[in-house]
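After this line comes subunit A, so read on.
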Amino acid sequence: MSDENIMNQGNSEEISAGIKIVEEKGIGYTLTVEREDLFKAASALKEAGFDLFLFVSGIDYPESIKLTYRVYSSKRQNKLAVMLKTEVPKSDPTVDSLVPLWSAANWHERETYDLYGVIFKGHPDLRRIFLPQDWVGYPLRKDYSDDHMTVMDDGKKDKDKAAAKDKPAAAAPKESAEKQDAPEQPSDIADANEVSTNGSDKNE
Partner candidate 1 sequence: MLSSTKLLEFASNYGIPVWALDGAIAIVFAVVLFAICAISVIINVYLLRKISADFQLRYGPMHVGWHGSLQLFADAIKLLTKEDIFPSNADRWIFRLAPVVTFVPAYLGFLVLPIGHGIVIQDLNVGLLYILAIPAIGVAGIIMAGFGSYNKYAIIGSLRSAAQMVSYEVPRALSIIGIVMIAGSAKLSSIVGAQHVWYIILQPIAFVVFLVSTLAEINSTPFDLPETESELVNGYYTEYSGMRFMFFFFAEYVALFAAATLTTVLFLGGWHGPGPEYLGPIWFTIKTFAMIWVIMWIKWTLPRFRIDQVMDLGWKVLLPLALINVLITGLVMMII
Partner candidate 2 sequence: MGLIKMSKLEEMKISNHNLSELEKDLALNGEVESTEDIVTEELAIHFGPQHPSAHGVFHAIFHVKGEVVTKIEPDIGYLHRCFEKIAENRTYTQFIPYTDRMDYVASMTNNWAYCMAVEKLAGIEVPERAEHIRVIVGELQRIASHLVFLSTAGSEAGALTPFVYFFDEREGILTLYEKICGARLTYNYIRIGGVRADAPEGWLDDTLAFVTRLKKRMYDYDRLVLGNYIFKKRFIGVAPFSAEQALDWGLTGPPLRSTGVSYDVRRSDPYSVYPRLEFDVVVKYKGDNYDRACIRSDEIKQSIRIIEQAIEQIPEGPVKADGIAKVFKPAAGEGYGHVESPKGDLGFYVVSDGTTKPYRVKIQGPSFGNLQALPAMSEGTYIGDVVLTLGTLDPVFGEVDR
Partner candidate 3 sequence: MIEQVIFFALAAVAIISAIAVVLSRNLFHAVMILGGFLLTIAGFYFLLNADFVGIMQVFVYVGGVIVVMLFGIMLTPHEANITNAAKLQQKLGTYIAVAALIGLLAMIFIRTTFITSPAEPVKDTVSLAGKLFMTNYVLPFEVISVLLLAALVGAIIVARKEEH
């Protein structure tokens, strides 16, 4: 089953009634559903042969958290992997757990809970997985901040330093972080100052 073959099959397929996967640039076949329909859609996918759960990822937007699941089929002939997308509002970040369908979802959902605060209803053991159980907040949310957190500079050192003078309290942890991270950066990246705007245009 090669790449071209998949392409030739057309770029959409109806898995079951009302559930249709379409091809999306960069990530392959996608299925976007409302969060109420997530479990139903996932069940349909499982029945259609998508038996391997690969991951779930949260993406934090100002109002909502988008969830992207990836499932793979070991049985199907084409369209082997699907990205299943849904969205939960930040005010009520709950969604059905997919552990009843794939045991593998267990740790992945715990991870998403740990870092995004999405609550998976029906998960057998929804605890933090990486962070200590008494941790406050969800680090991968864009608005997360705590005393340990530092914002990395991206070549605007002087500007940042000027800003830091105004806010001395915020400056202290930042500088220590710079020292720590300095040896990890290869030299040609550390002094990458040129910003190209047309690089991406060219490649499209």
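On the choice of candidates, all candidates are chains of the complex that A comes from, given by their letters.
Following the convention adopted for this analysis, a residue touches a chain if its C-beta (ideal position, glycine included) is under 8 Å from a C-beta of that chain, and two chains touch if they have at least 3 such contacts; residues count from 1.
All values derive from a computational prediction rather than experimental measurement.
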Complex member in contact with subunit A (any copy), out of 1, 2 or 3: 2
Residue ranges of subunit A touching candidate 2 (in the complex, touch as defined): 1-3, 24-28, 51-55, 57, 59-60, 68, 70, 72, 74, 80-81, 83, 102-108, 111, 115, 129-131, 133, 139-140, 142, 151-152, 154-155, 184-186, 188-189, 192-197, 199-204
